[in-house]
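Just one protein chain is left out here, and the rest sit where they should.
To keep things simple, chains are lettered A, B, C, D and E as they appear, and every chain counts its residues starting from 1.
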Amino acid sequence: MRLELQTWPKIEAYLARSKGILVPLGSTEQHGPDGLLGTDHLCPEAIARRLGERDGILVAPTIQIGMSQFHLDFPGTLSLRPSTLMSVVQDYIASLARTGFERIYFINGHGGNVAPARAAFQEYYATLSMAARDADVRVRCKLRSWWDLPRVDARRKALYGAGEGFHGTPSEIALTLAAHPASIAEFERAPPASHGRNDLIEHSGDNYFEAADYRRRFPDGRVISDSARATKAAGEELLELAVEDLADDFTRFLEFA
Amino acid sequence: MRLELQTWPKIEAYLARSKGILVPLGSTEQHGPDGLLGTDHLCPEAIARRLGERDGILVAPTIQIGMSQFHLDFPGTLSLRPSTLMSVVQDYIASLARTGFERIYFINGHGGNVAPARAAFQEYYATLSMAARDADVRVRCKLRSWWDLPRVDARRKALYGAGEGFHGTPSEIALTLAAHPASIAEFERAPPASHGRNDLIEHSGDNYFEAADYRRRFPDGRVISDSARATKAAGEELLELAVEDLADDFTRFLEFA
Amino acid sequence: MRLELQTWPKIEAYLARSKGILVPLGSTEQHGPDGLLGTDHLCPEAIARRLGERDGILVAPTIQIGMSQFHLDFPGTLSLRPSTLMSVVQDYIASLARTGFERIYFINGHGGNVAPARAAFQEYYATLSMAARDADVRVRCKLRSWWDLPRVDARRKALYGAGEGFHGTPSEIALTLAAHPASIAEFERAPPASHGRNDLIEHSGDNYFEAADYRRRFPDGRVISDSARATKAAGEELLELAVEDLADDFTRFLEFA
Amino acid sequence: MRLELQTWPKIEAYLARSKGILVPLGSTEQHGPDGLLGTDHLCPEAIARRLGERDGILVAPTIQIGMSQFHLDFPGTLSLRPSTLMSVVQDYIASLARTGFERIYFINGHGGNVAPARAAFQEYYATLSMAARDADVRVRCKLRSWWDLPRVDARRKALYGAGEGFHGTPSEIALTLAAHPASIAEFERAPPASHGRNDLIEHSGDNYFEAADYRRRFPDGRVISDSARATKAAGEELLELAVEDLADDFTRFLEFA
Amino acid sequence: MRLELQTWPKIEAYLARSKGILVPLGSTEQHGPDGLLGTDHLCPEAIARRLGERDGILVAPTIQIGMSQFHLDFPGTLSLRPSTLMSVVQDYIASLARTGFERIYFINGHGGNVAPARAAFQEYYATLSMAARDADVRVRCKLRSWWDLPRVDARRKALYGAGEGFHGTPSEIALTLAAHPASIAEFERAPPASHGRNDLIEHSGDNYFEAADYRRRFPDGRVISDSARATKAAGEELLELAVEDLADDFTRFLEFA
Partner (left out) sequence: MRLELQTWPKIEAYLARSKGILVPLGSTEQHGPDGLLGTDHLCPEAIARRLGERDGILVAPTIQIGMSQFHLDFPGTLSLRPSTLMSVVQDYIASLARTGFERIYFINGHGGNVAPARAAFQEYYATLSMAARDADVRVRCKLRSWWDLPRVDARRKALYGAGEGFHGTPSEIALTLAAHPASIAEFERAPPASHGRNDLIEHSGDNYFEAADYRRRFPDGRVISDSARATKAAGEELLELAVEDLADDFTRFLEFA
């Protein structure tokens, strides 16, 4: 159930049976020589929409541009400042809370979004917590990155091991092959990217590079990833596992009182 | 050419032949009993993508959520504050300018976006104009609402006259029927909305209502519009006219030195 | 009735009979070789004050500095960033609403202010619409540019035709001749400004130039305008027409429920 | 020399002989039963304009609305938030610096503006100090309140002693009687306001009241002031002394290297 | 080497041999019936200062107030909004970068700070990445929470197992017992806190509660933690391990090119 393809009376009817909604959150940024610029928003969008269709869960319009400042030396990258992304996430929450939603689940596809999205949740609550002693706050938010969902995480590691890498990973390329086969079919696979050990150490954890600095370190855009191993079949499998995982996690979220 | 379905080397190649890009700008808000919530972003998106495919013009990911505060009493509406939308537009411009684009054309689908988008252009330039005396600013921005394009405007008035109204108009419903026929087919057509003359006078020009006030004035969400007159055939025709108009206007924009 | 020349008990008494107020909104920016820097705030101020005196309508202090970033390469220009102007307009509204006003009419004298002023109205309402479901919002805002008022618009086109141009127009110069005859009398009239057709096309609609770029295109500051045709007599006539038009429009605004 | 009544070539000529400008800074707020709402901007405006005419010094448009939040329970008061006033002051500085001014003297008429104006100066410099190690910053700012100028301060204390009070003072009322005699002539003088000693102690120093709280403490708006003692003759005298003082201080400011 | 206890010439000399600095980052918030309000800033401060003394590493003043909005129903809690904390962290970075530092290591003591601090790093870099193509950015930032350091993490789990819990943990209470023995000696130990399983599930991951809601769920402030098991001896041991871990990690950070 894509929200944008419904009418408002349909949403009014939906709210009578559920207060929950899925929001795909991603980015538009370089993903190496053979990854789509939209990879990080196309993946969570595909997962959320498939679950939405399967179980009748409402899916909001995808947040397609995220916090991708360190990719800005590669053309095609679009980035919001973290403060802008925070405002966008806060406005999603405020709009949904205003119209009756109480459980907002952000299914994320980009590591650089985690901090701003969580800071946005905190900012939303801080305004309420500071203002009054007796607020009756019903809306709750959750953020999960699709690759951290348990079955997905196990499977992608089993499939690619160290070749999974950190950016332009075969698992995400595979998932886009499943979700957008026509677009990606034509791209030739690139050989695995290699980097100095120093960069790898640093990258695992904090992506705090300025854009030109990043491109010097990772000239084709990928970080380690052996993206050529991505297949559409693996993408289909990962997509199904992600849908299963997300279904479970969303159900628990709805039940949380 | 949807940007999100390209790789960064493809964009690098594109920039070697063109510095121009189309950005669909819309909203997600109630459109009456039979209009899709996504109407205002689906329309410019459909126009831009069709032109993009036809002429090889790059199309950025659609800005799907806009300034829709006055619709927030209807479920399904999502709104950014004007200041948030301004930040989003500024970050689009800054990202695209940083990576080599020089002509950014926002094709708009929602009246409430015009002021924030224009204020965002101004804010982007004001920062430059205040900072230095000898800036070499190459990026230029343009905003057009699709219904204002000349052939579209003439045709929609010819088709619907006063029944076109102001919100949930038959022309925009028609265009979504053409672009998303499966989604909208099932919706029953609603009889025309009627309102006091006072509301009409005020609405034409400035939509400055608080959300609850708006809903009291326009209970089914539409403003005058006789949306039941929308047909898929008219939508196809309007879409083609819009593509023609946009092609002309975009070409002039690229040529402007 | 200039607000700044009243005492607070006088305003308390005024509010017992009317909830409406006029706010002149303008700018301070170059207006070519023979136009006053204050033209864009002096015009709406003169119109509002004359109507205020005639009909006992309260007039707030003029917003004298507006969004004039593209004129910042000409000395004497002062500009607010759009975001600053938005904050100023929001604070006017909040102050007036706090003290009992319910109809705030901004009579505008500068095209560059339209987007920020409208975005400010939206921001003011967005805060209310997002916060609560049952707000009782009584304050309403309206923005009109004096040259768009119907009798003024017809007359200035009749007087100057294509020579009216876009900036430093004979109609606005004429109006300042009527309102501030001593100041402007000494200035010699300049011959009409000429520009490439390309600049004209672009200017009509979106004034999105960086300041140095603007000055290169329009070296004496005017855009087309044949300002030498301005006369004090025409200014007096335009001022009277504007007062008539504004009186009508303000009355309708007060009556809107 | 009022800037708004000049053309840009006149300012260009002025800059060839001086880099200094006066900016009157005030507020629009209740001033008791017999003081004008505009008192705090009319006073510095009158002083600056008289000096400007006498010595050919350029005077910018007055900042008429200031930080008056604690007067917002009295109708006619308009207030900017401190953060808004800071943005306005920063934009004045940035605009004037951009167009060639190097000495900006704010002559102030309202105590509540001192903190935001000074914080704005600091914010302007902080941006420069944080950004680069070798900035060549030529613009300098100064803020003085007219009642603190030495000859003015001595004379107002001699004239009114304790009856001068803190708000709606006889000296400021007197100055407006001199500057706007027609407006204020009709107002009847009110007997002196009296308050509990506790309020007085607290008021001297920090005006940190919420608006409704303030009105409860000072029901007619004045703080102690025996405003009925104001005369036009005293206002003329104070105005002349202020012009002398300001001339001296502005000259020293221009000479500071 | 506490920065605040040095003179500027001492820092100038320090910079000639090292570009690195430690910044303790914490919070001031309730830590249950027997934990100090300052626990989360006292712990990283103690670790950083002990390492600083041992190895001659400079330690900046501790950021003592962090993002603690969900504890605001307990007296003694002070919280910054996430956006405020972001500004503080950005200003630390900008100040240190301006004066010659190139490696800024934030040693963190509060989970709620992670998102805002990382978002602040991103915002700092985003400004640079968006502005120019050839920035020479030398400053790098790192954030680590002391309990995540490898030897500390292993030891605290060995010591307390499930009793470690999530807030008011025995390991942090122990560390404050070692660092501030006099203050905490008098406090009686509280029995372990217990909660419904639902709360535990939800808490592990995202602390997105409004303050009153949080207090209803966790009435004595702790989350699971069996804080009574904290001892000064264990605190000393954990402190030493943290110093070892931090020394290693800081050295790697300095060596990263």
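A few remarks follow.
The working rule: contacts are C-beta pairs under 8 Å (C-beta built on N, C-alpha and C of every residue); 3 or more make two chains touch, one makes a residue touch a chain.
Please read these numbers as outputs of a predicted model, since none were measured by experiment.
Across the entire complex, the residue among E:Leu22, E:Ala46 or E:Ile65 in touch with the chain not shown is E:Ile65. The residue touching the chain not shown here, chosen from E:Gln6, E:Thr127 or E:Thr231, is E:Gln6.
Set against the missing chain, the residues E:Leu22, E:Leu36 or E:Val223 yield one that touches it, E:Leu36. Mapped onto chain D, the interface with the missing chain covers residues 67, 69-70, 72-73, 79, 81-83, 86, 112, 114-123, 125-130, 133-135, 137, 140-143, 198, 201-202, 206, 208-213, 252, 256-257.
What chain A contributes to its contact with the hidden chain is residues 129-131, 133. Residues of chain E in touch with the missing chain: 2-12, 14-15, 28, 30-38, 41-42, 60-62, 64-65, 72-81, 83-84, 87-88, 90-92, 95-96, 98-100, 180, 183-184, 187, 211, 221.
In this section, only the chains that are shown with their structure count from here on.
To find the repeat of C-D among B-D, B-E or A-B, check which pair has over half of the same contact pairs by residue number; it is A-B. In this assembly, the C-alpha centroid of chain A lies 28 Å from the C-alpha centroid of chain E.
In chain A, the residues touching two or more other chains are 72-73, 79, 81, 83, 91, 95, 98, 211.
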